[in-house]
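Quick one: the structure is below, questions incoming.
Missing here is one protein chain; the remaining ones are kept as they sit in the complex.
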């Protein structure tokens, strides 16, 4: 409900990602209690966090994979996308830094990092990350279309989509679905083992979702003006 | 928000059913952990999945029982219904095929198949499947009526209805409520034992719900024009 | 979205209560598994069930305590209220009869009856039933006011209120909050021990909520026309 400059939007990406990723304390606490966190608990917290961040800061991406899908669909300029992803990664590091300061000692070496569960191989992790990001980005493209009847309920749909992704993937990889969310803890704990999966999977899912949406479901084939 | 050809709608049924039934990985994973999946986890995942698929692809049926209720109520032509059901079954097989490729070895013989729980007989399974599909189809008929005040919130109501069905039936049959959802894993694991229950129950529930809705609750008796 | 006769509304009360109380199979099943049902499972199922019944059948009461609050506030005529309560009790018996037919043998002596948990005395049970019905009826009066901004979301608010009631009271009494819901299983299992609490508590809560709403929160004192 007010015009904003492009610089402002980059700043909002930073604030939004920091806010959103602050949900991690609960996982740090789970490390204190030395128990596997309840998947429903984590899934509802991440979904609620995304929904509320979208309510407070309308129009933020919060996720490099979402930004990628919007840039390949020519909805966002490449330069703007680079700044957005930078702000998202900076926000993730800030959130994890704050978290590192307030987490109990026993939790400082995890900080809610994404890891492959035992018995899950890299190919399965990649497939699951691709699948959950696919449904998230498809949902983003569908609800942010200005003519969508769900445009005004976008935060609720996106929160539900993030919750669904966690319900599906949490047993495989802890559910990345967002390279920034995986990047923060990986950098602060200096644990980059298999970290590429949490970039490659979401990016593949985002591009597949864009192809599905723009080429098959709501084709933009009728003219060049559809794209610009 | 745009006109679509009938062929397109059949394609959308295929895509939607594939998307919706991709929630199964979580059950495959539960098989890895060798524990009974938490009913709330499964119920919320299926409900969220249906709601989001309806948001992304407005107007899809995703369920042969729903298509049956619409065809007996003369809302959809028989020929169109046959194509829709075909697309739904093909989508279910595609989803389970993808899932088969990425599931851990120990889960490849289940794939989230619907089975009768121990201590549940065929008559109870049939009754429960009829009951949960009855409430789902009644909800579909109520919210898709163009004059319904809940028309714009249809995805939320349908997701809630699917969640409710799972909360009721998951302890009896794993909750079919959708012949396509039961068909996919049954075909891929070649386990068709008691499979007819997951067709007969939902179809009986759909026809009962149609009779209840069109003849009793919102009667279409005043003239022939009500029906065509 | 269409006018309905008063007889029709009585019939709709019967259908709605039967539909709503069909959620009980899940408790019958819990009896099979010989474990305490998860409170969240039961609370979400009852909430979803009420919300969906209100979506399918707009304007039904489904609860003698709600009908009582509307009759003392002169919103419904006494004679109509008697017919409504009769239809609700008949619906409850029908739902429990259907349930009795399809429940496993070991569950036939419970059918989801409301009982005082061990360590809970009658005074506590009465207080808790009064409290949860108070918040439900206050919510009914607030969201069904035609000028309420939440009028169109009434089913969601009522479902949430029923869920909240169960989250609060399920550890004390199994959560009655609805004399019809308690009456059905009590009659079919011929177990009327302490049954009066599940009438007295909800009725007291309904009258207190009506006094709070009509006399304090949104006073109807300015003239006789407010009441008729």
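Some notes on this structure:
Order as written gives the chain letters A, B and C; numbering starts at 1 within each chain.
The rule is short, and it goes like this: a residue touches a chain if its C-beta (ideal position, glycine included) is under 8 Å from a C-beta of that chain, and two chains touch if they have at least 3 such contacts.
All figures in this text were calculated on a predicted structure; none of them were measured in a lab.
Put simply, the hidden chain is in touch with A, C once you look at the whole complex.
Across C:72, C:90 or C:160, the single residue that touches the chain missing here is C:160. Shown as candidates are C:10, C:72, C:120 or C:211; the residue that touches the absent chain is C:120. By the touch criterion stated above, the residues of chain A touching the omitted chain are 1-2, 11-12, 15, 19, 22-23, 25-26, 29-30, 32-33, 38, 40-41, 44-45, 48-49, 51-52, 55-58, 101-104, 152, 155, 159. Listed by residue number, the positions of chain C touching the unshown chain are 39-40, 43, 119-120, 123-124, 127-128, 131, 135, 138-139, 142-143, 145, 147-150, 157, 160-161, 163-164, 167-169, 171-172, 212, 216-218.
We take it that only the chains that are shown with their structure count from here on.
Within chain A, no positions touching two or more other chains are listed.
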